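Before I ask anything, let me first share the structure, which is written out below as structure tokens.
As you look at this complex, bear in mind that one protein chain is not there, while each of the others sits in place.
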Amino acid sequence: MSYEAPASDHGDHDSPYEGLFGGDSDHWAFGTDFDDPLAGIEAAIPDGADPRALAQYCLMLGDDALVLSHRLSQWCGRAPELELDIALANIALDLLGQARLLLARAASADPSVVPPLPGSSDGLPSPVPAEDALAFFRDDRAYRNAWLAEAPNGDFGQTVARILLFATARLALLERLRASRDAVLAAVAAKGVRELAYHRDFAARWFVTLAQGTEESRGRVTAGLAEVWRHHDELFRAHPVERELAGAGVAVDPADVAGEADAALATVLAASDLPWPRVPQAGQLGGRSGRDGAHTEALSPLLAEMQSVARAHPRGRW
Amino acid sequence: MPGKTVPEEAAPGKTVPEEAVPGKTVPGKTVPEETTVPEETQAAAPGDLQEHFEATIARGARIEPRDWMPDAYRATLVRQIAQHAHSEIIGMQPEGNWITRAPSLRRKAILLAKVQDEAGHGLYLYSACETLGASREELTSLLLAGRQKYSSIFNYPALSYADVGTIGWLVDGAAICNQVPLCRTSYGPYGRAMIRICKEESFHQRQGYELLMTMMRGTGEQRAMVQESVNRFWWPSLMMFGPPDADSPNSARSMAWGIKRNGNDELRQRFVDMTVPQAEALGVTLPDPGLRWNAERESYDFGEPDWSEFTAVLRGEGPCNAQRLAHRRRAHADGAWVREAALAFAGKTALATAGADHD
Partner (left out) sequence: MTEWPLYEVFVRGKRGLNHVHVGSLHASDDQMAIRNARDVYTRRNEGVSIWVVRSDAITASSPDEKDPLFAPSGDKVYRHPTFYEIPDNVPHM
């Protein structure tokens, strides 16, 4: 009852892809030659950096990526065309990969950020890895993402506008973060820059396409942009943790990249023949916003869904 | 193809003007053969074409898009490949439903990548179908109108996270049994799409089995969840191979044409034989009291699936038939303005480029 792939009794007919890899067909479906983005990276906390601040900073960057990845994954099976379904999933997967590295870094910098797990009083160590404890057992008030990441998807136009704004700001930030004195953050940034350059390119092209497509698409993408633009300023407002770590050469002050990001956005708007949006910015909650753990109504239902299975089985293995 | 730098082999179907394909049946019109029969076959009478086609099949070579082929061969292929493509696309839903609830970040990444692959597989298969003159848009309309089928298995619900594992292990495992032989199907573009798909499917089956193995090492609740899931999916998985050969009237002709290479019953047996030891290694029971090793046949004997349930689901009376199609219709309708906008934008850009060329 052995079961093997059919013998190649028809020569070339059976392996049209053989030539792609010089006979090394393993390369494309079975390959193991990936880059571990953190291979050989020094994990020590850089001198002069407060580990607790570093952990908070990693949560800010990691939560942005995790929450937006989750939103984009909601498009899976619903995109306007198959090619777009695949593209949106690729962006979601890239961001999820960034989130995992950053949450793991947060936990290693300051283990006290990892929430204690319910039901672990039997003395056995928790089977839940730190990245998952942070993602699935942390309450909304402990999430540090910006509001732009948690806002609902809206239609495809609004989703494109959100990716454009998010990727433009994050790309500018990570480009500088590559020089961080924290070797892990620098490595994560170097990997992220390549990904975000692609995300921004995807979003910019689609933004211009929709803005210059039909009357309907122009109306929709303009409305979508106005919706997400309410969260523009928050992206460039520095939290004290960011300022402190920027001073130590570990983080980037987001205010420092605002000019660069806005210039890129202006290019896209000009190609779209659209004016710079003049929309009221979403106000803070008593001076607090996403970076402080204060959120919009959108986040807690998102987390309730995302965390439901993990929390139902706090001792589960997956 | 004088003047073309791309070999015919490499550029199937749609890069060639439609009317260049003789005898091609497009829904609603038949291209008259006498207009543009390719040079090498111009002098050949239909009888010779038929003989040439049969000889190609007989020596195990592939039929390619510009070859002459009987209308019934083309129609059978379009029906089978389209059904296969639709299955990939509809099949995104049961598991896709769990992406936002995946219980670890690693599982979330795996599941999203897997469902994304299914979109890719649908795309490859629609492309193979397009080389036969049926566009993705036409096929999508037929699916949404309920005039073409997809695999019945996707009309069953995914009710727990264990189902993500079971679908990978049993449903994708059954699909692999069906699909590996199709890599050698007689129609070139279909076989090539299947090669790519099978390479990716092996990741799907392994992630499913690995998830179940991990859950079996977890809590008692998790083990119960796995067993309950296997109980629900076992029989529908066996039905994925189609009705017994005796009740499958088109099977014989498909095999003669080399479209199908194995009978339904043979593939079903192969699936059972591979799955039983995997279930043992996993520590779950397959819900068939009749399942036992037959030393004489060197195969497992197993019970008969409930074929009345199979035909009911096929008729549209499965648990999720209406829901699956409604989801697909909504996504297609919601995306119409985006598809139109991209075409309008491309039209404007092309005009602007043409204008610039004249300056």
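Order of writing sets the chain letters: A and B. Residues in each chain are counted from 1.
Basically, a residue touches a chain if its C-beta (ideal position, glycine included) is under 8 Å from a C-beta of that chain, and two chains touch if they have at least 3 such contacts.
On a predicted model such as this, the values are computed, not experimentally measured, just so you know.
Contact with the undisplayed chain is limited, among B:130, B:163 or B:288, to B:130.
For chain B, the residues in touch with the chain missing from this view are 3-6, 9-15, 106, 109-110, 113, 116, 120, 123-124, 127, 130, 135-137, 192-193, 196, 202-203, 205-207, 209-210, 213, 274, 277-278, 281-282, 336, 339-340, 342-343, 345-346, 349-350. Residues of chain A in contact with the chain left out of this view: 3, 16-17, 19-22, 27-37, 81-83, 86-87, 90, 93-94, 97, 191, 194-195, 197-198, 201-202, 205, 209.
Going forward, only the chains that are shown with their structure count from here on.
Rounded to whole angstrom units, the spacing between the C-alpha centres of chain A and chain B is 32. Chain B makes touch with chain A in their complex at residues 60-62, 89, 92-93, 96, 99-109, 112-113, 115-116, 119-120, 122-123, 126, 161, 177, 180-181, 183-184, 188, 191-192, 195-196, 198-200, 202-203, 211, 214-215, 217-219, 221-222, 270, 273-274, 298-299, 327, 330-331, 334-345, 348. By the touch criterion given at the top, residues 1, 3, 5-6, 9-10, 13-17, 25, 28-30, 66, 70, 73-74, 76-86, 89-90, 92-93, 96-97, 99-100, 103, 127-129, 131-132, 135-136, 155-157, 208-210, 212-214, 216-217, 220, 305-306, 308-310, 313, 315-318 of chain A touch chain B in their complex.
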